[in-house]
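One structure, pasted below without further comment.
One protein chain is absent from this view; the other protein chains keep their places.
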Amino acid sequence: MTEAEAIRLAQAGNAAAFEFLYQLHGRRVYALCLRMVGNPADAEDLMQEAFLQLFRKIATFRGESAFSTWLHRMTVNVVLMRLRKKSLPTDSLEETMEPDAENSGPKRDVGAPDLRLAGAVDRVNLERSIEQLPPGYRTVFVLHDVQGYEHNEIADIMGCSVGNSKSQLHKARTRLRELLQEEIRQQAREERKAAKTPTGSLE
Amino acid sequence: MHCKELESVLEAEGLAQLSKDARLHLATCGACQGYVADLNTIITAAKTLPTEVNPPDRIWISLRAQLEAEGLIKEPVEVAERFSWWEGFGAWLKPRTLAAATVAAFVLATAIYVTRVPRNNPPEAAKNQPRVETLSPAQTQAGVSVQPSSVPPANSGPSPAPVPSKNNKELAPSPSESASFTLDQAELDVPNMQLAGNSQVDIALRQNLRTLNAFIAECELHLKQNPQDELAREYLNTAYQQKADLLAAMMEGGRGDN
Partner (left out) sequence: MLFAASTAIAASPEHQERHFAVQGHPVVVLQNVVNGRIEVKSWKNSEVVVSSTAAKDKVAIDMEQVGDRIDIAATSTVAAGQPHEVEANFQLTVPEHTELQLKTQTGLIYVEQVTGDMKLESIAGDVHLKEVSGYIIVKTTGGSLVCTLCSGKLEFTSVSGNAQLLQPSFTNVNLMTTSGNILYDGDFLRTGIYTMKSGKGLVEVRFSGNDSFDLQAKTYSGTVDNQAAQFMQPEQHTSRHGNKFTRVLNRTIGMGFAKVEISTYSGTIRILKRD
């Protein structure tokens, strides 16, 4: 069965077609949800809701965009709505998606010596840092640098401009750099502390 | 170009293709070199993260159930939610175990007796029920029922028992009356059986049979007066199904001791 055939059959209510589409796209959708919310329970919930919305509306799909783009757009909307409900006041989604010219994004101390990340970034601390990104930054970073979408596709998925997508991506990467540097510094502090503490101490 | 200008270029264009001015600045600014190197480190590390993760099976199970519940999956299901009384009766008889198939088979035999098929020209169905041919009219009138162990198992899915009627001039009973009659006939033989050698099970089965019978009687009485009540009909259908399962369980145990 091809994807096009499956879509047509699913629009007619064919169970096997639904399952085909789920199996075809489910792993990427789940990875996206998992990366966005950071825990499997919420990711499962969101994935189910995304597919449910998709299948409810599948009769309206006319092929104007790629099916996967349509699905991922729905997934991102579902995820962002959930994150919006849970987001802290200082990390509002609108703020991260429509940056203020003066106060937008993370700041880089120009000219200041930076801690180099080469050789110090692993999957664990990267994923931990991704979870700390504001939702808008996190979405663009995951879609572009992890999932491999182009900016025009991201703009389509998120309903923003290509320029906005590029800007958000750069800010996400810069913010990740700060988070990773802080994590590495914290690890170094803990190692120094451990080295000073005598063996067997209760500290 | 200054560091801030480079940052604006990176924000607008990314790291892929830098302008000549940007490259010149990078060649001379250690801090910006470090900055760009770090961003590349992050991009490289991000590419190692899996783009696909296997979701748990339960997501599809739950999703499919919801799609069916909302009617988005339009294929026929094994037991449709809405069906006529008669189709429903046949539907729940089909997937029963061998014991329940036996119940239906001797119910069929009983129904044939009730319709008093002429002995010299028995129908095809009756020929397959040896016990039907050997019982005398006197035994029939005494209410002797066919022992389930002597009835050959029905190999095909049993079809609903023919509608019994006292004489040919009467109208056939409604499907609910037929279902009730069929189950009552099956139940007739229960007291004659020696159930599985387990008094606790025996007591539990009989108590639950009494519970079901009382509930069925209540629903049937209500539906006689209010045949349009779908809620009562739904509960009655479920009770019939439970009674068939229960009788099958009783007969499974009984057959084991015969």
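Per-chain numbering from 1; labels A and B assigned in written order.
What we mean here is this: contacts are C-beta pairs under 8 Å (C-beta built on N, C-alpha and C of every residue); 3 or more make two chains touch, one makes a residue touch a chain.
Keep in mind the model is a prediction, meaning the values are calculated, not measured.
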item	value
Contact with the hidden chain (one of A:Leu52, A:Leu71, A:Leu117 or A:Val140)	A:Leu52
Touching residues (missing chain, whole complex) on subunit A	45, 48-49, 52
In subunit B, positions touching the absent partner	58, 61-62, 65-66, 69, 194, 196-201, 204-205, 207-208, 211-212, 215, 218-219, 222, 226, 228-232, 235, 238-239, 242, 245-246, 249, 257
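The definition used in the following text is that only the chains that are shown with their structure count from here on.
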item	value
Distance from the mean Cα position of subunit B to that of subunit A, given in whole angstrom	41
Subunit B-facing residues of subunit A, complex	12-15, 18-19, 22, 26-28, 30-31, 34-35, 40, 44, 47-48, 51-52, 55-56, 108, 110-114, 116-118, 121-123, 126-127, 141, 145-148, 163, 166-167, 169-171, 173-174, 176-177, 180-181
Touching residues (chain side subunit B, partner subunit A) in the complex	2-4, 7, 10-14, 31, 34-35, 37-39, 41-43, 45-56, 58-60, 62-64, 66-67, 70, 72-75
